[in-house]
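A quick write-up on the structure given underneath.
One protein chain omitted, others in place.
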Amino acid sequence: MIKALLYKEWLKMRWGVLSMLLLFVINIVYIILQLDYTMRMYEAHQIWYNTFIRGMLFYSGTLVYLPFLSGLVIAILQFYPEVSDNRLKLTLHLPMTELGITLLMIGFGTAILILTYWVAYALLTLLTTIYFPMELIFSMWITSLPWFLGGLMVYWMVTAIFIEPAWKFRRILLIILAYFLVQPLITVYNYNAFAHSLTKFFILSLLTFPLFFISLDRFRKGVY
Amino acid sequence: MRLQVSRIFLMILSVYVMAIFIPRLYWMVFDEGIRAPFVQYSSVIDQFIVMDFNRKDIYTYDEDGNTYTMKESDELLPLFNYRRLAARGIMPDSLKGQPIKVEEVRKNNFYIRIRPYNVQPPEIRLYPLLESKPERGQLALPENYFRINERMEFINAGANVIQPELTQSFTNALQENGFAFPAKTVAGNPSTKKPFDEGYFIADQKDDLYHVKMIEGKPYVRNTRIPDSIVVKELFISERTLKEFYGVLISQNNHLYFIMYDDYRLQKIASGNYNAHRDNVLILGNLFYRNISIIKDDHINVYALNRNYEIIDSYQQSWQTRYQKKAGVVSRYLFPFTLTLQSDKTRFVDLYFRFNLQTALWVNIVFFIVLASWIGYKYNVAWKQMIPHLLITLMTGIFGFIAALIFSEKS
Partner (left out) sequence: MDYVVECNNLTHYYGKRLVYEDMSFKIKKGSIFGLLGKNGTGKTTTINILNGYLKPRSGQCLLFGEDSQRLSPATKARIGFLMEGHIQYNFMNLYQIEKFYSAFFTNWRRDAYYELMQKLEVSDKQKIANMSCGQRSQVALGLILAQNPDLMVLDDYSMGLDAGYRRLFLDYLNEYARAENKTIFITSHIIQDLENFIDDCVILDYRGVLLASRVKDFQDNFKQFRFELQRPETFKIEKDDIVRNYECIKNHGVIYTFSDQQTIEKHLQERNIDYDKFHQEPMSLEEAFIGLTGKY
């Protein structure tokens, strides 16, 4: 049963996941090619100087928004088919507990999202180690983690927004809330800006995970 | 249970967002902008000159209450404004009975500003070590960057590999001088826009301070033998032709020192109740004086020191912070706390709270009562489910109140 449910989730999102992976790979390869190019055109130590001393972020740019986009895309692909024509009723009618069904769906989406992020991180890290020492890699992780945290947050918020049955007011409020929650995370600051606060923002992101319980309860009660 | 916890989370998230954005909007409307005055000791009238920027036209006065125009104030600070005065042809030939040469004035002038966010900022701990005696006479950025972990490693930027020779020779030199690896603080002035290079000042695990530079590819290492009582918090190195001091040392207990050229002696400079993580410091130097301003949110302490670093005069001025003005007082009642993610005191993003719990308590209670009556009045709002909302409103006032209204649950 679990396998079948995950199979359904995968059917919905597979093209989206592969596209996002491809986008990540293209973007990261582009970043590295550009880095390689500037290192050849100028001297490598000059690029190091700009990066370490002047705080240039060669990896910011589109990469800031890709985790956000993938969270959004996966949530939409997974839940738009469920809420259009109220298909969620079919899903919740499956002979499993409703909590089990929804947790599996959202857990699977989260896992796929994290896997996508992991692939992106691994590739970026692998390619960056050619040009930079570990200090920069650590700094890059700390600097870019909030963007990925923002992506998870968007995913969780958007699932709650989709399951929420009352279109007009409540969904708009949740969208506004999601915007203000995520916006600070996908803003580019100086490097290592979140060095002391990643845990706090991680906990804050986790708080958005169970919001779908509320939406689900409202869906079940038939709030209009 | 699960549902109730989720609802509390939703409330927390809403309160979090509102505690950031509502006060931000509030201050966008009501903030007046307060700038600290610029205070400098005049070598002409031997007292402090105060420039107040909070007036429309810059308004200058002295301690006796005499006011000056811009032009007049320029002339009261001839060393600071020597370029301007020289251009106008009114630079005095002598001051305090001493003949003045423009060259000397320029050499002795300096301006050091240390903002709280300069202290222990985010850093990538890789540093370029310049060649202090470059072959062609011009400072150049090196190809090698160093880190100090269990040794002093040099990494070549082009190849991204460790340079064994440099690593070996510098590590040896540090070890011979008793350096305790790894480094705690590394500070230098990695720039080519300076007259010469003094390399780095590096605090080790035993809190000893070392001076490290590269001369003709060879290590130059000196233990500065600073007193044990002084533990480095932060260093600001800047090479000057004056060659009086290498830079500023801020100790863990927030004292300010110059690291002097005479055998690394630490010259303490007046710093009042300076707090490196909160206050701005402005150190101005000229032929006759050292002018030190410790600028806090609501007051400024200025010390005029002679060239022997003895205090000859001091000045204090305080002003209303925005929280003491009308809009600020209202804000302290309205918002039980406010939250910002960024601060003018640091370059780190974090949750920066500002609590007004005591002043806002009564307003919180009013919001609590209004919410409770609203719940009682609305036939379709669930009492039991709103208990957390009520409690959160009691604690977070306006933020919880709005959150409870928009995310109320019908029965």
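Here the chain labels run A and B in written order, and each chain numbers its own residues starting at 1.
We take it that a residue touches a chain if its C-beta (ideal position, glycine included) is under 8 Å from a C-beta of that chain, and two chains touch if they have at least 3 such contacts.
Just so we're clear, the structure is a prediction, and the values are computed from it rather than from any experiment.
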item: Visible chains that the absent chain touches, using the contact criterion stated earlier; value: A
item: Residue of A:40, A:200 or A:220 touching the missing chain in the full complex; value: A:220
item: Selected from A:8, A:45 or A:170 as touching the chain missing from the view; value: A:8
item: Missing-partner contacts on chain A, residue numbers; value: 1, 3-4, 7-8, 11-12, 81, 85-87, 89-90, 92-97, 219-222, 224
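Convention: only the chains that are shown with their structure count from here on.
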item: Whole-Å separation of chain centres (CA-atom averages), chain A against chain B; value: 35
item: Complex contacts: residues of chain A adjacent to chain B; value: 39, 43-49, 51-53, 99, 129-133, 135-136, 139, 146, 170, 173, 177, 180-181, 184, 189-197, 200, 204, 207-208, 210-211, 213-214, 217, 223
item: Contact footprint of chain A on chain B as seen in their complex; value: 2-3, 5-7, 9-10, 12-14, 16-17, 20-21, 122-128, 141-145, 147, 155, 157-158, 160, 190, 341-342, 347-351, 406-407, 410
